Every structure is written in C-alpha cells, then in structure tokens.
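Notes follow the structure.
Shown here: the complex without one of its protein chains, the others still in place.
Labels run A and B following the written order; every chain starts at residue 1.
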Amino acid sequence: MSTEVLPGEDVALVDLLDRLLAGGVVLAGDITLAVADIDLVYVGLRALIASVASAERAGVRLP
Amino acid sequence: MTSKTLVAPPGDAAVRPELGDALSRRINTDPEGVERGLVQLVLTIVELLRQLMERQALRRVDAGGLSDEQVERLGQTLRLLADRMDELKQEFGLEDRDLNLDLGPLGRLL
Partner (left out) sequence: MIYLYAIIERLARAPACVGLNNGEVLAARASEVAGIYSRHEQIEARPEPAVLWRHEQVVEAAMGTGPALPVRFGTTFADENALLSSLEREGQRLSQRLDRVRGCVELAIRVGQAEARPREQPPRDGRAYVESKLDRLRRRQAIVRDTLRPLGDLAVETSHADGGSESEVVCASYLVESDQVDRFSESVTHLAERNPRLWLSCTGPWPPYSFSGLEEAA
C-alpha cells in the first residue's frame, strides 16, 4: 500500500479517508463497502456513533 | 492526482508513527486475516464503548457538582476499565493500531 502513496502524502490520504468514510451526504441508499462482512459491521458502527454524537449535540441525555 | 498537501507536518519522529498508525487504522492492511478480524471487531467495540463512557464521565466531572468521593470512585472505575482493556489486548496480542479504533475516524465522531 505504501508504494501507492508518496511519503509526504500520508496526511492527505488520511484526511481524505476521514472525509470519504465518515463525512459527506448520507442518503438512504445501501452502503455496501465490499470487503469481508466484518467491515460492514464497522460501517454500521459508524452510523451508530454518528447518531450518538448527534443526539448528544441535540442535548439528549444518554443513559 | 495533484498534491493536496498545503502545509506538511514535519517528517520527524513525533509525527510519522502517529500518521502511520492513523493510516493503518483506517485501511485494513491484512484482508486475509478474517479470524483475527473477529477478535479485532469485538475488542474494537469494547474499546469504543470504553472511550465513549470515559468521555461521558469526564464531561460529567467537568460540569461540576460531584463530591471528591464521587470523582475518586469514577476515576477508579475508569482506570479499572482501561486496565482491563489493556489486559484483553495483551491476551490477544493486539495493539491499539490493530483495533481500527478510529473507525474512519472515531475521533471525528466522539
């Protein structure tokens, strides 16, 4: 993997990853990241965390 | 692709390992390790919950109004949780970088 990335571009790749995988518009499509099924759980987890974070911002008290 | 790096971080000791870890946490560098993946997944969830809880607890303390004793007890609990997590990681030979902790990125969402 590191052969595809110029040394100075590590930061750019990480910043891109952060944005592509956790940012952007989320529409009610099917998010299908094609990797082992395990990674699909990570996708679900992100959605869960995002809703926790949103709930907190909205002032909802979490147990 | 033209460079997106406007201001690069220094290429020295303090920064490189952090970025390397950050990268490996976001991209699965071992797609063949499915069995390992199950353990990683479970521990990642546990660690995620631990960090969430710890963060909630810290905010509560920061908000004020807790007695010294309450703060002490809270701190001990958090400490125990962190210890237990370290033990689990050691048991399975996993380090933080193996736990996909940032979940693209956790930091952003926590």
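Keep in mind that, in the parts below, a contact is a pair of C-beta atoms (placed from the backbone, for glycine too) under 8 Å apart; a residue touches a chain by one contact, two chains touch by 3 or more.
Note that this is a predicted model, so its numbers are computed, not measured.
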Fill in the blank from the handout: For the full complex, contacts between the hidden chain and the displayed ones involve A, B
Exercise for the section: Against the chain that's been left off, what residues of chain A make contact? List them. Expected result: 1, 4-5, 11-13, 15-35, 43, 50-51, 54, 57-58
Fill in the blank from the handout: Absent-chain interface residues of chain B come out as 1, 4-10, 13-15, 18, 22, 26-27, 51, 54-55, 57-58, 61-62, 68, 71-79, 82, 96, 101-102, 105-110
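Keep this in mind: only the chains that are shown with their structure count from here on.
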Fill in the blank from the handout: The distance between the C-alpha centres of chain A and chain B, rounded to whole Å, is 15
Exercise for the section: Spell out the residues on chain B that touch chain A in their complex, using ranges where they run on. Expected result: 3-5, 8-9, 11, 19-20, 22-23, 26-29, 31, 34, 37-38, 40-41, 44-45, 48, 52, 56, 100, 102-106, 108-110
Handout entry: Complex interface listing, chain A residues touching chain B
Key = 1, 7-18, 21-23, 35-36, 38-39, 41-42, 45-46, 49-50, 52-53, 62
